[in-house]
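One protein chain omitted, others in place.
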Amino acid sequence: MIRAALVALLLASAPAWALTPGGGSPTTDCLAEFGGTPANVPTKNPKEIRCIDNDPTCDDDPDLGVCGFRLSVCLNVGDPRFPACTAADLEDYTVENEQPDTNPLHDFDLQGLEDQIAFSTLPVESTQQNVCSNEVGVSVYLPIRIRTGSAVWRRGKKQVRSTLSGPGGAVDEDRMKLTCMPAEDTTACDGVTSTFDQLQKHVFTPTSCSRSTCHNVRQDPHDMSLSPGEAYENLVGVVPANPVASAAGKLRVDPGNVANSFIVQKLRGLLAPGEGVRMPFGLKHLKELDIRVLEEWIAAGAPETGFVSATGCQP
Amino acid sequence: MVVWNEENVAHLLSRAGFGGNDKDVSKYLRYGQSVAVDRLVDVKGSPSKGPGKADFDKDDLSSLRAWWIKRMVKASTRRVQEKMCLYWHDHFATGVDVVKNNLWMSKQNATFRLYGLGSFRTLCIEITRDAAMLDFLDGRISTATKPNENYGREFMELFALGVSDLNGVDNYTQSDVEEVTRAFTGFEVVSDVGTFNPARFDGGNKTFFATKPHQAGPANFGVVDTAQVPLATNNAIDAIFAHRDSDGELTMPRFLAKKFWEYFAYPAPTKALLDELTPDFIAGGFIIADLLRAVFMHDEFYSTAAKTQSVKNPCEFAVHAIRALGASTNAKGLPDYFEEMGMSLFEPPGVNGWAQGKSWLSSGQFLARVEFAQALAAGRSSELKLTPKKVIDSRLTSAAAVTDQLLGRLGIASHVPADARQALIDYFGGATNFNDSTVLEKKVRGAIVLMLALPEFQIH
Partner (left out) sequence: MATTRREFLQRSAAAAAALVAPHPIMQAMMGGVANAMGPADAIFVLVQLEGGNDGLNTVAPIDGPQRSIYETKRPNLKIPAVNLLNIGADPVTGDDLGLHPSMSALKALYDLGHVAVVNGVGYPGQSGSHFRSEDIWLGGISSSQNFSSGWFGRYLDVDQPGALVSFDCDNTLSPLFFGDDSNVLAFKRLSDFALPDDPLYPDLPAKKATLQDAYDAEATDTSGLQMTVGVSGQALLSKLDDYQAVSTSWSSNLNGIAGNLAARLKQVASIIRHDYTLASPNPTGARFFHVRLGGFDTHTKQGALAGRQADLLFQVSQALSAFYGDMVALGVGSKVLTMTFSEFGRRVSENGGPATAGTDHGAASPLFVVGDPVVGGVFGRLPALDTAQLENGRNLQWHTDFRSVYATVIQRWLNADPVPILGGAFPMQGFLT
C-alpha cells in the first residue's frame, strides 16, 4: 500500500518523457499519456510494456503466470515532445476495447481503468496541467499449453485502446500494449498442488470462466461459480441447473463416470436439444489436452487433492 | 363522410406514416378517402431485417437504430408498415438494455415488420416465442417447475386485455395470471431463436377465467408453435382472445381499438366509438389492417380533436421534419438526437413503453427538439442535408409568401395564430430577394428552425 502511494506521488512530478503518449496527432497527443509502468519497446518511441513474469520492476502481482501491470493516465501533460499540443477542457474517457459486461470478453481491469479516469480524475480544465490519475492494476495472464506430463507458459498480451474527449471537441486516441513473458526456468506446473488445482489454475480461472462475468457474477437462473474455493463444491456431485440435463440424470461432475458428467459434454459440444450452448460461451473451444485432464480427473473419482492424470502437471 | 381535402390527407399521412410532402398529399387526395386508406393499410408484410450482432456493442446498436430511422425517412408505399413497427415496439415494449443482444432486438423488429399488419393472433404467437421478449419478460426461465409470472401477467395487462375493462371491472384474477403463466411455459432461446422445449412445458390442465361466465377451461392450454409440433390442443392465446368483458363483449378487440385510437387519434375515446371500430376486425379473425382501416375511415378521425390532442413522439417529429423539407440523411447521427429528445429506439423506459403525451415536451426534451431542428435546418453534410432553394420558391419576393410556403410544407399553415405568423415574417428583416445566398443561408434556414419549434409542429 505504501509502495503504491509512493509511486503515485513520484508520478505526479515525473518528467513527461517517462510517460507514454500513445499515438495520434502531435497537436493532441499530450492530452492523455499513460503513466505507471513505463513502456520499453521499441526503444525509440515506445508503445508497449514488456515485462517478464515476477520481475519486480514491472510485475506487481506475486503469483506466477500473471503480470500485474500498473497504469495511470496523465492529462494535459506539458510534454516538450509535443510543442504544438495545448491543454484543453477534458471530460470523457473510454477504453474502447473494454467490451460490455455481458460479453465473455469483458475485462474488469479495463473497466477499472476507465472508471478511475472517467469518474475519479475527470473533468479537468485547460488551466489544470499534468493531472495524473491514481494507478490502476491491469493483470495479463500467461496462456498455458498443456503437454503430456507437463505444462508450459506462453506469452500473454493485452491491449488498451482509449479515447479521451472534451466538450470543446478535443480528442486524443491512444494505444498501449501490455505483454507478459514467462520467466526463465519456470513452468506452468510450478505451485500446482493437485490435478484439481491444475484444472482451477489452467482451465477455470484463465478461460475467464471465473475472471469474467460468466460463472462469477450471479447470473440467474443458473449459478455455478468457478472461482477458486467455490468451483469444487459447485461441480462435484451437483445436479445441473439445466432441466433437460437434470431430467436425464446427469451431474455436472459425476465422479468416476465421465459419460454422465455434463461439464464434459458442455465443453465438447455434445449437447442434446435444450441443453444449451457449448462452453466456454463466446470464446475459443478448450484444447483437447485440457479436456483430457478433466476427463482423467473425473475417471479417477474427481478427488480434490492428489495428481491423477498423466496429462499435464505431475507430482 | 368527411370532405377529402388536403388538410385531411395531410392528417392521415401524419398519423398513418411520418408525414408527407406536397406530392404525397396530392397523390392521396386524388385517390379519394377509401382508396387512399386501402393503399396505405393493405401492405404485404416485409421480411426486411436490419443489422445487429449477437452482443451489445454500442456502435452496432447505433447502426441498427440508424437503419430503422432511415427506413422511416424513406418509407413510401410502406409508410404504415414502419409506423406499425414503431407502434408494436411501443406496445410489446422490449429493452435492449435488459436483453443486451442487438441481434435479438433486430429480429424482433423484423417480426413487427413482417406481421405488424396481419393477424394479431399470429403476431401474439410470434412475440410469445420471440427471443428478445423471452429474455425481457423472463419467458425463457419460466418452466413447469419454476413458473415465472412476468410474461403471463404483462400479456394480459398490457398486450391483450388490460387490468380492467371499459366499465372498470377486473378482467382477471391472480389465479388467472398463474394459469396463463403455466400455459406460456416451455420456451427457451436456442441459437438466437425462441424454441419450444416440451421438457420445460407444464402439460397439466389449466383453468382460465373461472370466475367469468364464459369460462374457458379446464384444458391443456399452451401456445401453438407453428414451426414445431403443436404442444397442446388449445391455444392459450385464443382463450385469452375469447375473454368477454362485463358487457359481454369480446375484451381484446375493445382493448386494442382503444390503444390504436389513443395512439392514432386522441385520448379517452367513448365506448360507442370503440364499438364502431371493431366489427370488421372481429369478423375477419383479428386482422390488424382491418382495425387500422376502421380508425382511418372513421369520421371522428378527421375531427379537430384528432388533429390537435396528441404530441408527436420524437420519431414522428424528426422524421416528419426531414420528409416535409425534402432533406436527406445518412441517419448516422440521428440516434443521438433521438436519445436527447427522450426516445432511444430499442430502449423504451419499461414494459409499458414510452409515456405518451405532454411528457415528451418536458423542458430538456423540448430544447433537444430545437437542437435537432437547428441541426436539420443547418444541415450541409451527408449526415443531414437541407437545400434552402429546394424548400422555397426563390422567385417569391415577400417574406410573407415565403413564410406561408414554409408553414404549408410543414402542414401547419392553417393552425399558426396570426401574431406568431407575423413574428416569423418580421424575422426576415424585410428581405425581398430570396435568391440572395445570405438570405437563403441565414434567414430561410433560420426560419425553418423557428417553425419546427412552434407548438403546431409538436402536435397532431
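Every chain is named by a letter (A and B) in the order it is written, and numbering of its residues begins at 1.
Criterion: a contact is a pair of C-beta atoms (placed from the backbone, for glycine too) under 8 Å apart; a residue touches a chain by one contact, two chains touch by 3 or more.
Just so you know, these numbers come straight off a predicted model, no measurement behind them.
In the complete complex, the hidden chain is touched by one of A:21, A:68 or A:206, namely A:68.
The set of chain A residues touching the chain not shown comprises 1, 4-5, 60-63, 66, 68, 101, 108-109, 111-112, 115-116, 118-123, 131, 134, 136-137, 139, 167, 210-211, 216-220, 227-228.
Where chain B meets the omitted chain, the residues involved are 97-98, 150, 154, 266-268, 304-305, 308-311, 339-340, 342, 349-352, 355, 357-359, 361-367, 370-371, 374-375, 377-378, 380, 415, 417-420, 422-424, 426-427, 429, 438, 441-443, 445-446, 449-450, 453-456, 458-459.
We take it that only the chains that are shown with their structure count from here on.
Separating the CA-averaged centres of chain A and chain B is a span of 44 Å. The part of chain A that touches chain B in the complex is made up of residues 100, 102-103, 220-221, 243-244, 247, 273-274, 276-277, 282.
Those residues of chain B that touch chain A in the shared complex are 55-58, 100, 141, 143, 145-146, 188, 190-191, 195, 197, 199-200.
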